[in-house]
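Let me give you the structure first, and then I'll get to my questions.
The other protein chains are all here in position, but one chain of the complex has been omitted.
In this document, chain identifiers A and B correspond to the written order of the chains, with residue numbering beginning at 1 in each.
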Amino acid sequence: MSAQDVLVLVETRGGAVADATFELLAAARELAKASGGEVLAVALGAARAEELKAADRIIAVDDPLLADYSPEPFVAAVREVVAAEQPRAVLVGSTSIGWDVGPLLAARLNAPLATGCQSVRLEGNDLLATTSFCGGKMTAECSLKGAPAILMMLPGCCRPSEETGKGAVEQRKPSAPLAAGAVAFQEWIYPEAGDVDITQQNVLVAVGRGIQQQDNVELAEELAQSLGGAVAASRPVIDQGWLPSTRQVGKSGMTVKPKCFLALGISGAPEHVEGMKNSELIVAVNTDPNAPIFDVAHYGAVADIVDLIPALTESLQKR
Amino acid sequence: MNIVVVVRQVPDLIEPLEIASSGDALDLDAASFIINESDDHALEQALLLKEAGGGGVTVVALDFGDVDNSLYAAAAKGADRIVKIAFDGDVPPPARESAALYAEAIKPLGADLVLVGVQAHDELDGGLSPFLAAALGMPYVGVIRGVKAGDAPGSVVACKEFPGAVMARMNVKLPALLGILGADQPPRYVPVSRIRGAMKTAQFEESAVAAAVAEPLLKVGGLSPPAPAARAEMLAGSEEEIAGRIVEILAEKGLVK
Partner (left out) sequence: MAPPNGDKGTALLEKLSRIDSGKPPFGCMQCGLCAATCPLGPAMEYPPRKLILQTIAGNLDKVLTSPSLWMCVACYACSKRCPRGIELTEELWPALRDAAMQEGHQPPAELQETFQNVFKYGNVLGKSPRQRLQWAKDLDVRVLDLSKDPKPVDVLWLVGCYPSYYPRNQGVARSFARIMTELGVSWGILGTKEKAVGECDRMFGEEGLFETLVEQNRQLFDEQDFGKIVVLDPHAFRALQSFYPRFGAWYPVQHYTQFLEEYIEQLKPLMVKPVEAVVTYHDNCCVGRRCECYDPPRELLKLIPGVKLVEMSRNRDDSLCCGGGGGGMWLDAHIVANGGRRLSDERVQQAADTGADTLAVSCPYELSRFEDAAKVTGLEGKLKVRDIIELMAESMDLGERSIA
């Protein structure tokens, strides 16, 4: 225990540690180097400690009420660890759980909170965060007064690192059994196997006329599967009846804001761009180097998507 | 069910944002304002609950920005009471101070359920909804998409959204405060003639509450626009090289394992 430690709230997806947690651990490692403290990973319920070697200490807290998710037991469990460890900072993801636990913890500890953190650092004794707000149209340099500073990190804040810590695992039980509170978990609901809601996807593989033939849509489906996303399309593809209209992006279709929009063989007509321009990351591939899609894309490549899509799928599967 | 909804104003991002000469705040003189999107969903969710199970909807708002426009629209949609909190600052107060103000205005209303948008895009120390829950001493769960009356009286069932369109069904004993991400239906369209009607007939109750101003725990040192988005950075090479580079970019953003 040290007032210079950096604590990370671990999250899981389908039993495995979530990608976002590895980013938090990497960010925490940088902070801990500056503070001279250790990286503490707090895993509630069933996180696999062996995946958390990037931390120096893995504090695994177990209680029946931590098996799924309810806010009160989670906040109480984290609060107890924070009280015991007195860390300099607590790193939380900008996730469904993070948006509950981060601010609730800050409220109860009267601790400073910064949301939308792109990066965090220590300068002397000051904990500073660069945060993004107003839909990414503005950044702020913030300093947080007091400890622990609660930092809600944006996805992509830090590249997961290979660096490992001491990896010591401590199993703990809450000092008293956790109380369910007024908000009680009932059940998980998984999406029905109907058509995909493209507005709810993190990754969209969007195809335009460059897909050329109906058969090629299958290639895009494979790519979307490897990315855990869905296939969307511009109007010409929908018009051909190659995909249902629920997949159309643009003025007369859906407006989407995924974390990543792959615009494949889409020229970038304004009608289409209107529906996807606010995506967090846009990667465009088109045979026409002057296609307007490259004006809104962050990354672009001039290539034939019928060749590129299988190459992408292969490259993903090799990882 | 007596439902209270908080409606906030945020700068409309279709206009370029300006930084105040002090450098540490937005210059909102030139800004236009719109209703915070998730608060609009919170209002819709409240109206749906009222339509399904009766009760009343009270909208509480800080007198800031173009709030009257949002409040007339809320009245036209079916809000029963509207409480406007007197406020004369240039920028909305930090989240905790806002929460204290809203809490003072909400306490006398005897709410069973308080619905607040889970985020506002101009928040830096954000999460008004959990801070307000704390100030009201109410239980909280946020990132909610859809609320229904519960089987037991005095309860609701809320769906909390997780990645991959997975939901957790939560049973919530009232009174409680929920941070709303989305309503069961998109916010309804109300014809302008109704809004014009509300402008003539709607009554706003004024609430003069005060909150102790504490030293903010988050100090904003300076604002700056992010680096300008340029034309796409072009990736060159063979299909395999381009594909490899794209996968690297996605991995950097944490989008692939």
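Here is the rule we go by: a contact is a pair of C-beta atoms (placed from the backbone, for glycine too) under 8 Å apart; a residue touches a chain by one contact, two chains touch by 3 or more.
From a predicted model like this one, the values you see are computed outputs, not experimental measurements.
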Missing-chain contact, candidates B:81, B:194, B:219 or B:245, resolves to B:194
Checked against the full complex, the residue among A:29, A:88, A:235 or A:298 that touches the missing chain is A:235
Among listed residues A:109, A:169, A:189 or A:269, the absent chain is touched only by A:269
Note that chain B touches the absent chain at residues 12, 14-16, 34, 186, 188-189, 191-196
Residues on chain A facing the left-out chain by the touch rule are 209, 235-236, 239, 245, 248, 251-253, 269-271
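The working rule: only the chains that are shown with their structure count from here on.
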The distance between the C-alpha centres of chain A and chain B, rounded to whole Å, is 21
Residue positions on chain B within touch of chain A in the complex are 11, 13, 17, 19, 26, 95-96, 118-119, 121-127, 129-131, 133-135, 139-143, 157-174, 176, 179, 215-226, 229, 231-236, 239-240, 242-247, 249-257
In the complex, chain A touches chain B at residues 13, 19-20, 23, 68-72, 95-96, 99-100, 102-104, 106-108, 110-116, 128, 131-146, 152, 155-156, 159-160, 181-191, 197, 200, 202-203, 227-228, 259-260, 262, 280-285, 294-304, 307-308, 311-312, 314-316, 319
